[in-house]
Every structure is written in structure tokens, then in C-alpha cells.
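Here we show just some of the chains, and they stay where they sit in the whole.
So that you can tell them apart, the chains are marked A and B in the order they are listed, and the count of residues begins at 1 in each.
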Amino acid sequence: MDALPDSNPLAILEALLFVSEAPMPLERIEEVLEGHSKAEVARLLADWQERCRQEDRGVCLVEVAGGYRLVTKPELAPWVQRLRGSKPARLSKAALETLAIIAYKQPITKPEVETIRGVMIDGVLKTLVERDLIRVLGRKPEVGRPMLYGTSRAFLEYFGFKDLSELPTLKEIEALAPNGSRKEAADEAVDEARKPE
Amino acid sequence: EIDIYDIPIAKITEEYLDCLSRMQELDLEVAGEFLLLAATLIHIKSKMLIPAEETDGEQADEEDPRKELVERLLEYKRFKDAAMTLEGFESRQQLVYSRPTDPSPSTAEGPLEVSLSELFRAFAAIMQRAAEVSPLEITPEAISVGERMVALLDRLTLESPLPFSALFDGAGTRTLLIATFLALLELLRRGLVRARQSNPEEGITVYRVMEASEGGDGRPA
């Protein structure tokens, strides 16, 4: 490893713990910190733990299975929950895919979406209705009269579309979506080249 | 890097041909840029070689063909410089790290946060998995919301503020009503008009935001 500039080891420790996705084993910290013995690293960690006890600090260092990690102090949990409660919600992959299918193939029934996705979508459908992204458009005149779903006005507003015709077309999505297959990319290039100037 | 006021045609042609032959090794985009530039230069040169018509005195008014190229190149250069500036910000920003994000989607009650490209990706993924999905049909828009937007704006430019209900005057059909409403939403979203309701008993008034006015409430004087 290259020699790194001098920095306060406590500061480095904080930065490492801050960006680490999983608990960091002592050995790993020692390895990255380099030049500090295991005993020294343990002392640094103890030092850090001590500082975190100060009442103006919101996080503390804990040793959990497999290593050290930073967590918010237990007594601050109510505040964190309050933040989380109003935290922007993201759609799961399943919900996104279902929404995309409904947006493009509406009006569409639940069994039809399930055929495309290859899985049942009851839970996801409920989430989307609750989120007011889709709505029932009517019933399909066939056996069982299944409900037909489509996107709501809230859906348009959310994505900033004036109307459904503003949704990118399949072609536009293919041109923009990553990892489109090679063949499509080649076709696209040909199409482009053929365009009149 | 050449002086466009003295275009060395031989040199360009030579490099052009050389470039063509090396196309495969080169970054295609760079090569494309060069070819376009070379072609434009040769075009200009050919224009200049054709003797200008001797119409007395009017020559000065004629656009120098090189001027257009200069302008295009300068505009391009401006963005090249801007790209370099962005690169500087990128380097600076790449030295700082934030907390890794939690990959599991939350089921929080808060406002929804989904980007359009996420939706694209989801759909592209689906399309790749289910090749049998028939091509989409999108119903063409019968009434243009864009037209309604223009109409609304025109009207609000002449008389503003207007009561909300007055905006729908003359919108006889359901679709026209919807288009007008969507147009209004879009104008609000773009900040071109504002809606105000001073108290729940009163109706909503809509007024035009003047582009020139700054910070004011947008009412025309």
C-alpha cells in the first residue's frame, strides 16, 4: 500500500466507521490504519467509545457480531423514528415493475399483470392503490368480470406528465435504458444513420 | 488546432483520410467530432474558392462562411470549458463520502420518492424478461393539453386574476374540461400561474406570474 499522509488516527477511525456498510472487524481496521498495532487500535477504539459518551454526541461505537460499528444512541431512538416516519418512501422493485406494466398496458387486469410478471401481485397492488398511483377503471366484460386497473391522476402529477402520451414510448425507453441488448443498440444506430439530415 | 482563416486543405484531407483508416482504434466519438469538423472546414474552403459574385458594394453584407463555424466552435468550446469546470467539482466531491444507503426499500408513510428512470429501468427489465409482451399502444391525445396551456396563459395575460371557474368557460366537453384542468396543473407546476384562496369559503383565484417581475406576487401592474 502507498504511504498515506499523516492524519489524526481518531479522525481516520471515525471516517472509516462512518462509511463502512457492515461492522468492521478489528483486523480490518488495523489493516487499513496501518502502522498501528492491534493493541493501539483497541486503545483508539476505547478512546472513541469514551468520547461518544459525551452528551452532545448522537452516535456511539458498539461492538457487534463481527466487528465495530457506529449506531445512534438508544435514547435518541424516538427522534430517529420521527424522522423515519416521515421519510420518503421508495417503491420496491416488485411495485415498480407492476406500476410500469400497468402504466403501459392499461387498462389491464390483475391476472394479466401476473402473467407478465410471472408472480402473484396482490400485496403490491394494494400498496399501489393505497399510494394512489393506480386506480380501478372498471370491469372487463369477460368471465368473472375482473377489475381493470390504470394509472391515476396522481401518477401523472408525480412524474410530471401532462397526460399519458407524455410517457416515454417503448422505443424511447429501449434507447435510454441501460443494458439493452447489443442487437437493439445496433438497430438504433442504423435507424439514426438513416435519418435525413 | 488550425487557423480557420487559412485552411490548409491538403493537410486536412490527409488527416481526414488518416482518421478514417484509424477509425477502428479510435474512440468513435472523438473520431466523429474530427470528421464533422474536417467536413465543415472543407465545405467552407470550397465556398471560399468559388469567386463571389461581383455585385458592387453588397459584398460586405454577405456572411463570411467562416463566421458561422467560428460561432459554432465557440459555443462548443464554452461547453467544453464548462465540462472541465464540472470535472473540477467532480474531483472535489469525490473526496467526500456519505453514509451508504440502506438497500432495502422502506415502507415508510412519508412522501413517495421514485425517479422516472427507476420506472424506465423496471419496465426495461420486464420487457427483457417477457419478450412475448405485445407492443404497446398509446392512445394519441385527442385534445392537446399544450394548446389549452397556451390558451389559458393568453387569457390570463389579458385579464388576471380570474376566478378558477372562469377558466373553464367554453369548455363544453368532459375531455376539454379535463384537458383544461391538466393544463392548469401544468402551468402551476411550471410556476407560470399561481392559485390563491384566501379563506375556505371563498373561491380560488388564478393569476399570471409575470416572467420579468422578481419576487413580487406576479400581478401585472
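As a working rule, contacts are C-beta pairs under 8 Å (C-beta built on N, C-alpha and C of every residue); 3 or more make two chains touch, one makes a residue touch a chain.
Everything quoted here is computed from the prediction, not taken from an experiment.
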Assembly formula [one copy per chain kind displayed, counts for the whole file]: A x2, B x1
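Keep in mind that, in the parts below, only the chains that are shown with their structure count from here on.
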Centre-to-centre distance between chain B and chain A (centres being mean Cα positions), rounded to whole Å: 28
Residues of chain B touching chain A in the complex: 97-100, 105-114, 116-130, 133, 135-136, 138-141, 145-146, 179, 182-183, 185-186, 189
Chain B-touching residues of chain A, taken from the complex the two chains share: 15, 18-21, 84-93, 96-97, 99-101, 103-105, 116-118, 131, 133, 156-160, 162-165, 167-170, 173-174, 176-181
